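Every protein chain but one is kept in place in this view of the complex.
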Amino acid sequence: MSEQIHDLAHIGHAELLTPSPEQSLQFFVEQFGMEIEAQAEQSVFLRGWGDYQRYSLKLTESQLPGLGHMAIRAWSAQALERRVAAIERSGRGLGWIDGDLGHGPAYRFTDPDGHPMELYWEAERYQPPARLRPALKNVPQRYVGRGAAVKRLDHVNLLARDVAANRRFAQEQLGYRLYEQIVLEDGSETGAWMSLTIAAHELIYVADHAHASGRLHHLAFFVDTREELLRAADLFLDAEVPIEAAPSKHAVAQGMFLYVYEPGGNRVEVTTGTHFIFDPEYQPVVWSGAERARGQAWGVKTIDTFHTYGTPDVSGKATGPPIPPTSAIPALPDQPLHA
Amino acid sequence: MSEQIHDLAHIGHAELLTPSPEQSLQFFVEQFGMEIEAQAEQSVFLRGWGDYQRYSLKLTESQLPGLGHMAIRAWSAQALERRVAAIERSGRGLGWIDGDLGHGPAYRFTDPDGHPMELYWEAERYQPPARLRPALKNVPQRYVGRGAAVKRLDHVNLLARDVAANRRFAQEQLGYRLYEQIVLEDGSETGAWMSLTIAAHELIYVADHAHASGRLHHLAFFVDTREELLRAADLFLDAEVPIEAAPSKHAVAQGMFLYVYEPGGNRVEVTTGTHFIFDPEYQPVVWSGAERARGQAWGVKTIDTFHTYGTPDVSGKATGPPIPPTSAIPALPDQPLHA
Amino acid sequence: MSEQIHDLAHIGHAELLTPSPEQSLQFFVEQFGMEIEAQAEQSVFLRGWGDYQRYSLKLTESQLPGLGHMAIRAWSAQALERRVAAIERSGRGLGWIDGDLGHGPAYRFTDPDGHPMELYWEAERYQPPARLRPALKNVPQRYVGRGAAVKRLDHVNLLARDVAANRRFAQEQLGYRLYEQIVLEDGSETGAWMSLTIAAHELIYVADHAHASGRLHHLAFFVDTREELLRAADLFLDAEVPIEAAPSKHAVAQGMFLYVYEPGGNRVEVTTGTHFIFDPEYQPVVWSGAERARGQAWGVKTIDTFHTYGTPDVSGKATGPPIPPTSAIPALPDQPLHA
Partner (left out) sequence: MSEQIHDLAHIGHAELLTPSPEQSLQFFVEQFGMEIEAQAEQSVFLRGWGDYQRYSLKLTESQLPGLGHMAIRAWSAQALERRVAAIERSGRGLGWIDGDLGHGPAYRFTDPDGHPMELYWEAERYQPPARLRPALKNVPQRYVGRGAAVKRLDHVNLLARDVAANRRFAQEQLGYRLYEQIVLEDGSETGAWMSLTIAAHELIYVADHAHASGRLHHLAFFVDTREELLRAADLFLDAEVPIEAAPSKHAVAQGMFLYVYEPGGNRVEVTTGTHFIFDPEYQPVVWSGAERARGQAWGVKTIDTFHTYGTPDVSGKATGPPIPPTSAIPALPDQPLHA
């Protein structure tokens, strides 16, 4: 066995595309409780109160919802070079860009399924304005507790035609460690939960049953406690946020979940959990189809749309996620978003 | 043993006096998360999200902080008449007033220590405006989760020269049940915890060591869980709310507490607990001085100011509560508050 | 409007029948964390750590599962007499019995659906043995935290052919207050949530779709926090307790729930909540069929068996509740239980 790769530190941010930029922005500010750190032409940069960088969510106006890109921060300049060289050898590299708000030069590439990704090293640390200065100097920002008050981006879950190919790419080129996976009785791999740290999952691939490419399953944001997650459900209920899956506990990776749709049609999750993987030679947990059919940890059946809906939607149905009939999401893009 | 009196239902609201009306209002709205239901000349009427009446806190501009009055709702018109007759016989009655915002005619009186109190029966039920309409019809108001997001007024704690006299008045004239008390080794009674319901305390008297009259120890507002109370402390820390006593658990009545000073100088509490008294012939728990000296439930020593500070302050010191030096509370009344 | 009746205090205990007494006993001790207070010929008397009386659950060996009886404590001897006189007038009285372990003379009667009930006044207060003596004198028993560690009996939910008739009996003869109900679009009443206190529900009737009589829907036991309820689900998962409905939040009465089957086949609930009704003239919340079809508070669909299963089972199917296939409940009564 070759040694572990320790070149990448964590997903620094994800870019989410939305056809309803004004409403999506309002959602992330009021319901998820994020702060606007900066605005550019067609993007707004948002942060959780625990993000040490300037932002973890870049929200960008687009014709269709989905993932714009995700960006992973390296452990050092040398580590970045090593990973770039490896990706170039893999043939999936696209080349360097100058960087973006809050970070330096980034190397662009795609995973085998075509999701745009970047690696970078240089990053600005967040400097809070006076109104967001915290009382204790070891947190980056004041805790204001608005809405679900998410702390930071926790994980990115991507749909893929070929889960195994993408999982191998993430392991071999990026150094992700595989913690859990679903392998059906016919040998097909339909899910892979991976991480760069002791956290139970930071990057997930699940099978895209529509056989489309480059689609997003969901972005997940962290809260510290299960109680905060229940409180988020209480808030979302009254705020008419469409809840796809009410709070419960995943069997895979043991995280608490709460899935909702943001107004652009993307699935987003409030998550928490302290299932840490300290074992340096962890043997991935493999779930069979039969095991997964038992539902989530406490027996809750996985909701159907969880297996069928992703963004952009390719179901050929009218625009928008499969939300409960009592909720309403605008079917058409609203006004453009200017800084 | 005579039968229980079941004529009074609960404390409907309390009036809090503040020399810093603008700042106090901002505190109750932003830090305690209450809503402004109405404004009058020198008062603002505030509510928690769970209050079924229009408000539970009347905040009134005044030269000095303290309790304006507290008002108890009867179980019925006849029950109100019975209590009024009893109070009149006791010689402590002051007579009827026409009522106030949100409730009908009220009978005014004072307890033996001189705290102004009222009894009333007719009350308006809260009708939320569109922006505060809840998703479920069995709660009065939408849960917005701002600040500590207190649910309702929970209890009133009054200082008294003679705890025993006030406790007996509350039991005999008002029908309060005595659940816990402190009786020192010398026989003096220094605390009484009473309730009209199964809740562990709704009205409390504790000894006023300054031998003043009519003073307030604190008002307490309820949150549903211990986690919400810890979250309130996190919020107050960053918002520079002066914390007198950090979250912990009372030995008496088993409630979780978090004590802070509002900008007018009054002590206010965020509380929670589910210590219910179902026993109709409950024998009051009597704590000795030695037992109380052991501190709170988990051994935390009761903070000194808890025994010495009340509003209005009579210590002769400069205006304001004994707050930590890093916090700042304005020493002078600010601008008058107009609706 | 006539005045409120305040003659009854709370449900003191319920008797649960089980064809698997040894296993049921083990369940309530190890999984629900109750203590054995006493044993008689075919019954074991069990208590939660917060019960002020000697027990709140009498577990009795029987051919079939279901409710043996439930017993309500009066506010006083005179109050008991008044209620007995009222029940006698109603024609549903059965007469006095000498009492049972822990309480004095009790008056037996049945509700219109035939559920055996009792009223009593004299009761013994629990005296803990040394090993269960608490540190603080205002709780009846040491908190040992075993299993779900339920605090006390919270509510009894009964199936009834005619919900309206039983609800009226409870209101008029017993003095229960009606807080919530389900009235379908065709005018039929299919659920009634009632209480003697500010607690959101203590006695519930729901329609028995099997048109049987005297059946039990479930007994519910209280824990203090939502976190304890989630923890109970974690424990039950590993202990192979059959979970009928995973933790979530009821729309009706806003309680958190976790429903499981005890080995005798009865549905039992772990519940918590602080939805209190302080309004003395509370107008019952009426839910329509369409509103109930929306599921529980956060959108979780009510599980089918919740509408069809009760004890004793009358479905004609094999013995036992409709549990998940991976769990196993013995189909035959096990050994008799002797003290």
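List of remarks:
Lettered A, B and C in written order, each chain numbered from 1.
In this section, a contact is a pair of C-beta atoms (placed from the backbone, for glycine too) under 8 Å apart; a residue touches a chain by one contact, two chains touch by 3 or more.
Just so it is clear, the structure is predicted and the values come from calculations on it, not from any experiment.
Within the complete assembly, A:T225 is the residue of A:Q39, A:T225 or A:T302 that touches the hidden chain.
Summary of contacts with the chain left out: across C:R92, C:R142 or C:R292, the touching residue is C:R142.
Residues 134-136, 142-147, 225, 227-228, 231, 234-235, 237-240 are the ones on chain C that touch the missing chain. Residues 1, 3-4, 6, 9-10, 52-53, 73-76, 78-79, 125, 136-139, 151-152, 180, 197-199, 222, 224-227, 251-254, 272, 274-276, 278-280, 282-283, 285, 287, 291, 297 of chain A touch the missing chain (whole complex, contact as defined above). The omitted chain makes contact with chain B at the following residues, 226-227, 230, 233-234, 237, 243, 246-249, 294, 296-300, 324, 326.
Criterion: only the chains that are shown with their structure count from here on.
The chain with its C-alpha centre at the largest distance from the centre of chain B is A. Computed from the mean C-alpha positions, the centre of chain A lies at a distance of 44 Å from the centre of chain C.
Averaged C-alpha coordinates give centres for chain B and chain C that are 34 Å from one another. Shared contact sites, meaning residues of chain B that touch two or more other chains, fall at 136, 225, 227.
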